[in-house]
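Can you read through this structure? Questions will come right after.
The complex appears here without one of its protein chains, the remainder shown in place.
The block that comes next holds chain A.
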Amino acid sequence: MSTPGSPVIGVLALQGDVREHLTALAAADAVARPVRRPEELAEVDGLVIPGGESTTISKLAHLFGLMEPLRERVRAGMPVYGTCAGLILLAEKILDPRSGQETVGGIDMIVRRNAFGRQNESFESAVAVTGVEGGPVEGVFIRAPWVESVGAGVEVLAEHKGHIVAVRQGAALATSFHPELTGDHRMHALFGDMVRTARSEGVRVGAP
C-alpha cells in the first residue's frame, strides 16, 4: 500500500475544497490523494471528507456507488475526518435533512445544518481543541453546522459559545470549522497520527 512511515490518506473528491485538504495532509507528512471511485477508496489507510455542499456530496456518493463502501470501511474502523459538510456526512442523524439526504454515519451524534447562520454570519474565531497542543486553532466557520447532541461514546473536543464544534469517536474525527483554509495544520497532524496508530494496530492484529 505504501512505505511504513507515511500513511496514504484519501480526500473524498466528489465536490468541495479538496485541494486545500490535499495540501494540508501533505504538510502533515501524509501521502494524500483524491478518491472518487470505490477502487480508489479501497487503497487508502484513512479518508478526509472535505467541506462542500453536503447534499451534493451525498447525492454523488450514492449515484456513483460509494455510499455503501464508505459505510463499510468506516464501520470496519478506517480512520475518517470530516470538516463542515464532512461532519454532517459522519453524523448518524441530521435535524431536518433535505429530502433523501443520506449520511455515511460513524459518529453517534445529531447535527444541525447551517446552525450558525447563512454566509453573512460566517465567522472566524480561535477554538481551543482538546488533544491539540500549542494554543487554540484558527477556526473558520462557513455556513457552519454544529453538533446538537452526542451519544455516550463520543468525546467532545471543542465548543464555541456553548455549541459543540469538534468531536471524536474512536477513529472518526469531525469539526464544524475548516482547518484546511488556514496555514495551521495541527488538526491534520492529529488525524495523521490517528491513521498511523490504526495502521500499526491493524498490522499487529493482522487485519486487512
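List of remarks:
Throughout what follows, contacts are C-beta pairs under 8 Å (C-beta built on N, C-alpha and C of every residue); 3 or more make two chains touch, one makes a residue touch a chain; residues count from 1.
The rule is short, and it goes like this: contacts and distances are computed from a predicted model.
Set against the options "Cytochrome bo(3) ubiquinol oxidase subunit 3", "TRAP transporter large permease protein", "FAD-binding oxidoreductase" or "Pyridoxal 5'-phosphate synthase subunit PdxS", the UniProt name belonging to the omitted chain is "Pyridoxal 5'-phosphate synthase subunit PdxS". Interface residues of chain A with the unshown chain, by the touch rule above, are 13-20, 36, 51-53, 55-56, 59-60, 63-64, 84-85, 98-99, 113-114, 118-126, 140-143, 160, 178, 181-182.
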